[in-house]
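The structure appears below as structure tokens.
Of the protein chains in this complex, one is absent; all others appear in place.
A, B and C are the chain letters, set down in written order, and residue numbers restart from 1 in every chain.
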Amino acid sequence: MTEKLLQVENLKISFDTGESLTEVVSDVSFEISHGQTLGIVGESGSGKSVSARSIMQLLDKNAVVDKRSSIRFNGEEITEKSEKEMRKIRGKDIGMIFQDPMTSLNPTMKIGRQISESILIHEEVSKKEAAVRSKEIMHLVGIPDVDERYEQYPHELSGGMRQRIVIAIALACSPKLLIADEPTTALDVTIQAQILELLQEIQEKTGTSILLITHDFGVVANMCENIVVMNQGRVVEAGTTKEIFSHPKEDYTKRLLAAIPNLHEEKTAEAKAKLMKIYSGTQEKILEVNGLAKHFPLGRKATLKAVDDISFEIYRGETLGLVGESGSGKSTTGRAILRLHEPTYGETIFNGLDINKFKRRQMKNMRKKVQFVFQDPYSSLNPRKKVEDIIGEALDIHKLAKSKLKRKQRVEELLDLVGLDRSFSQRFPHEFSGGQRQRIGIARALAVEPDFIVLDEPLSALDASVQAQIVDLLEDLQRKLNLTYLFIAHDLATVKKISDRVAVMYKGNIVELSDSEELFENPVHNYTKKLLSAIPVPDPHYEATGGHISPDEEEEISIDGQKLTEIRPNHWVLQ
Amino acid sequence: ACGTDDSEPAADAETTGDEQAQDGAQGGDLVIAQLSDAVSLDPHGSNDTPSSNVAYNIYESLLVTDENMELQPGLATEWEAVDDLTWQFTLREDVTFHDGSEFNADVVKANFDRILDEDIASPRSFLYEMVEEINVVDDYTIEFVTEYPFSPLPAHISHNGGGIMSAEIIEEDYAALEDGEEPGSVINQNPVGTGPFVFESWTSGEEIVLTKNEEYWGGAPALDSVTFRVVPEGATRLADLETGAVHVSDPISPSDISRVEGTDGIRVNQQPSVSLSYIGFNAEKEPFNDKLVRQALSLAIDKDQIINGIYQGIGIPAIGPLAPDVFGYDEDVSGLGYDVEEAKALLAEAGYEDGFSTTLWTNDNQDRIDIATNVQAQLQEIGVDVEIEIVEWGAYLENTAAGEHDMFILGWTTVTGDADYGMYPMFHSANFGTPGNRTFFATDELDSLLEEARQNPNQDERQELYSQAQEILVDEAPMSYIHHSEFLLGVSEDVEGLWHHPTGIMMLKDVSLNQ
Amino acid sequence: MLKFLGKRFVQMIPVLIGVTILTFSMMLLIPGDPAQIMAGESASPEQLELVRERLGLNDPIPVQYWDYLKGVLTGDLGDSIRSGRPVAEEVFGRLAPTVELAFYSTLLAVFIGLIAGVISAVRRYSVTDSVIMFGALFGLSMPNFWLGLMLIQWLVIGAGWFQASGWGTHQQMILPVITLGTAGSAIIARMTRSSMLEVIDMDYIQTARAKGVSERVVVYRHALKNAMIPVVTVVGLQFGSLLGGAVLTETVFAINGLGRLIINAIRARDFPIVQGGVLVFAFLFVFVNIIVDVLYRFLNKRISLN
């Protein structure tokens, strides 16, 4: 018996793109022992997900795995296994969390069923038992109101909840190896902490090994003993986490580590000046949200107040960060502002006019000025359009390209801006990595040169260096064109860095709103405090202290009947 | 001349009935697969063959025609012309209806009054439109007075449209009419006649069941019951016959003859009809207003080819409008024949050396479409370019009656077996359009011949008049007479005593089933 | 849901009125007169006039329509011109065989079509796929009468297993159901195949596979439901069109169904029967379509009912 649970050697994978084979994974080798956690970090598009999928033998049809590649699991060669044999391993021995939570869930199957199915296949339990266990797992991954959620369909959940469902599915049968492909990107830090803790607990209990693909160095530092760094389809560096964090050898690794945003960075003078202008009231308001609410019917009679009567304003040229618990209504707020979801009630005053009263024509003009970057990049891209047309469409709609050639040039320019290869313009959405898709979404939003962009988790699938690049881009554009952003994110360090002011959402309400420095230094609301305390530190030497709140002891933070009040100048808290 | 001794056939019928009863070939349910369902079992309210086929067994007329279309006594034992305008019928005395009520002269009068009642608007009324008065002389003698001398009246009386029903249902039916029902609705539900079979049930569109009339004056039939089942598809009817699911398949198509003959246990029953199929020319339109053209076209059509090619040899080539069995038919009249050269010559004479283009209408009947296809090819040979147009039946009747056609294919059945019915509607100028003359051909000479013939009480003189009329019709060629069809039944070998009347009605009274 | 159903049933009223108006105007437009068709090749004009008068065909058109509508509203569909029998009796008398035939054939079509389509999709480009596809096209291109008569030849005359005509017993029902079901299953199979191909590459199918779900479950539970919308549509249409009359099959197997009744009535210009029949069709159709719409919602909860 070999000691290692998984041994990947000389993995080489290419895609048949029609004309030629494009090699995306070259000679990748790594291994994981029992009970160990291996982190894979690396550039977006460097082949992490493809490598992970190949372990499950679930690659796209046009993928070609080189004959000499070897993947040994538990001493057995996986590449030689038949589909039927693989089926016994999948789910039971190897669980997989796919990167894209929305498209990974069956849209026509109830959440609960999707989880319990896994249990029913691999274990001999009754349906009832399976349901009970599924609900337990859902509770463990931090899904609230388990009984109701159990009966819901994927589209009724927030991005973070979907991700937790995907995690729950993978964990359902306590696999020997868990492949987690960016499992926490859509989660706020408290829940992320909770999930990570859960993983560790499971690992301790059952000796599960974890292959963790992530961009979040905080997570890596907390979770992994060893890491593999990938760039352009190759492993550029591998070793223990501590070693690589402290003594990175390769250039790429160094760059990556350097790009990690620092929570304690001071604001620049320029940013401070902007804040002053806002606070002094000299900056004009671009958007004013008054008592906006969005309720969803939830089963019989009951309604879900996804956004419950919120008010705030955004000033021209500023970035308002919107953070909060997963499922607290951030995306819904964004959608309601743009009338992608018709708000239940409330006003959205944009440039002095209430959008909710707009007619068709006015709406169209407004759409040129306001853009949205969707949280779930994959499903927001038409699968039958090439990237060129996806981005180009924005230009067509608002007649921004004079000629076909101009259009093409502009599209390529935009691809350059977001760090994608120009040749990608001829590809279809499914041929991209998660991070690449996300950047396509950003490029599309930027195409029309809007005044105001709602960015819903625009960076979650990007590695630190690309993230930094995009953040720079956004700030640059803001400076030049006086753009305004509503920036929804879970990565608080980035939020802090990019935002002028930050709003914290909790259960459909804004519980705290202030400038970022103030908010991060002096949080007042209980939820804000809880959130900030959960931020993972990207340093393996900083031992996790166990100060995290485990799901069971989580106490409800009540916000009933409270009002947003200014407790300090320009610092509003729900009380 | 037509009267025969009344007692004889009745006695015959009774004895045969008795004999059969002793033979043991008694009972059984005769199942007949028919192309379509009866429309109405009110004998005054329909004129389609499936209805007649059923109604004929429930109701009886005063007179009947035999297989040679000769008049025979029915519910009347004797008939004679009292004078030019008056016909007297002596009725059978021992007859009761299925409901037990008695048959007598009053009932007969009630029946004919009903046919002629405008409120009923009976489609049979044209048969008796010349009748002015009906007088009950005594219980069993009745008198018909006609408007003008009309010799074929007995033939018309023999038509099953003159089937006699119980006076009680007539009354009930009138009562229902008062209540806003359609005429015939009561009779349809519960037909009551004097015939050998009693109505049992009718599932519309599916089947009609008759049971035997034990009390039948002519002796109870051998069969227990008869079921008329609707099986519209020819191939299926045949399959049913082959598998024994039915005893009679009505009709079968000529192309199936060999198959039937080649199968054990079933046979073909072939019966020449009194019908005519023809291709009419619209004599009011160019170029068909020219006799030469009509003759040329007639000459150019080879009827044998049609009969042999399309009907597999079944049917009699027609010379004139009348079938051989019809009274008035003259076998000495010679037809135009088939002669392409002659036809070309005539066309040239008429000024159409190069032929012309025209259209040929047919309704959506496969046989007629096939005839049209054949004729089209034949006329091509004399340079006449024919375009076939299929016209759906309803539109066909309306548009041909309106004279919108050039050439058309249609048929005619001389249901009374008398030449008057076979010619007057079709060739008299009074009958242009809907009444039957769709060629719009008429000459004064022909008009007067036909009028005289229907009024002359002397049968020999009538025959002579009709011979003349036929000569004219052949020569004038208002239509190309194609053929007199033959009825084809597929019949199980188990069936005995079945015969087919030239008008298309199956005679079931004497049928027995060996099983 | 109840509100939706209520609304749809209310909407049925204009549909039914629309159908009657359309039928009525078409009947007026086409040549042919019931009185004349009844009379056949010969009928005196006086005679025809009498009949027309009796049937009210001489009234002004709006009056005729209004009379008809009044009758329908009071539950009286009128009487057949040809037979004088009440339309309701004629039409409802044929409903059972038609509905049964449509139902069983659809059932068969769905059963065979789904299985064949799924197999075809899963074994895409294989010999099985080609065979199924060819069979489907064959079943579809050969008209019902051909198949029906062939079945009669083989299984009734040849094998003696079934009966050629009628409706009611198993021996009578199986062949027509097969005959009609074949064309339906062809369409359903093709539609299922193509929809499955759309779905089978989706990420969530991979997720299901990653759970170790057997391929059968992947296909039937995960993929099929997501591929069902076009299939359900086609099934609905199929069922509807069968309800609307499988005239050829009814003719071949001598089934006393609505389709034949209506065709005969149209040919005889028996307006009341046509109207009555079309009304019943419309009702059944709308009904089937409501079911289809509810099924949409059942299959995909994102589709809202209205």
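One rule holds for everything that comes next: contacts are C-beta pairs under 8 Å (C-beta built on N, C-alpha and C of every residue); 3 or more make two chains touch, one makes a residue touch a chain.
We take it that contacts and distances are computed from a predicted model.
Visitor: Select, from "Dihydroorotate dehydrogenase B electron transfer subunit", "Amino acid/amide ABC transporter membrane protein 1, HAAT family", "Glutathione transport system permease protein GsiD" or "Cation:proton antiporter", the UniProt-recorded name of the complex's unshown chain.
Guide: "Glutathione transport system permease protein GsiD"
Visitor: Since one chain is left out of the picture, which of the remaining chains does it touch in the full complex?
Guide: A, B, C
Visitor: Among C:11, C:58 or C:169, which residue is in touch with the absent chain?
Guide: Once the missing chain is taken into account, the touching residue is C:11.
Visitor: Tell me which of C:93, C:166, C:212 or C:236 is the one touching the absent chain.
Guide: In the full complex, the listed residue that touches the missing chain is C:236.
Visitor: Decide which residue listed in B:141, B:189 or B:376 touches the omitted chain of the complex.
Guide: For the chain that is not drawn, the touching residue is B:376.
Visitor: Out of B:102, B:224 or B:389, which is the one that touches the chain we can't see?
Guide: Of the listed residues, the one touching the omitted chain is B:389.
Visitor: Tell me which stretches of chain A touch the chain missing from the display.
Guide: Against the missing chain, chain A presents residues 16-19, 60-62, 102, 155, 338, 340, 363-368, 371-372, 374, 376, 379-386, 388, 393-394, 396-398, 404-405, 407-408, 423, 426, 428, 430, 441, 444, 448.
Visitor: In the complete complex, the non-displayed chain touches which residues of chain B?
Guide: 234-235, 238, 253, 255-256, 258-259, 305, 308-310, 364, 366, 369-370, 372-374, 376-377, 387-392, 395
Visitor: For chain C, enumerate the residues touching the unshown chain of the complex.
Guide: Residues 11, 14-15, 18-19, 22-23, 26-27, 29-31, 133-134, 137-138, 140-143, 145-146, 149-150, 153, 186-187, 190-191, 193-195, 197-198, 201, 229-230, 232-234, 236-237, 240-241, 244-245, 262-263, 266, 274, 277-278, 281-282, 284-286, 289, 292, 296, 300, 302-304, 306 of chain C touch the chain that is not shown.
The definition used in the following text is that only the chains that are shown with their structure count from here on.
Visitor: Go ahead and note the Å separation of the Cα centroids belonging to chain A and chain B.
Guide: Each chain's C-alpha centroid was found; their separation is 88 Å.
Visitor: Counting only residues that touch at least 2 other chains, which ones in chain A make the list?
Guide: In chain A, no residue touches at least two other chains, as defined above.
Visitor: Inside the complex, what are the residues of chain C that reach chain A?
Guide: Touch residues, chain C against chain A: 201-204, 206-215, 217, 221-222, 225-226, 299-302.
Visitor: Give every residue of chain A touching chain C within the complex, in rising order.
Guide: 53, 56, 58, 60-61, 83, 87-92, 95-96, 98, 100, 103-109, 114, 117-118, 121-122, 153, 155, 166, 169-170, 172, 378, 430
Visitor: Over in the complex, which chain B residues touch chain C? Could you list them?
Guide: By the definition above, chain B touches chain C via 33, 36, 39-40, 42, 45, 47-48, 118-119, 121, 123, 125-126, 129, 181-185, 188, 203-206, 229-233, 235-237, 239-240, 242-243, 245, 392-395, 397-399, 401, 410-412, 425-426, 431, 433-436.
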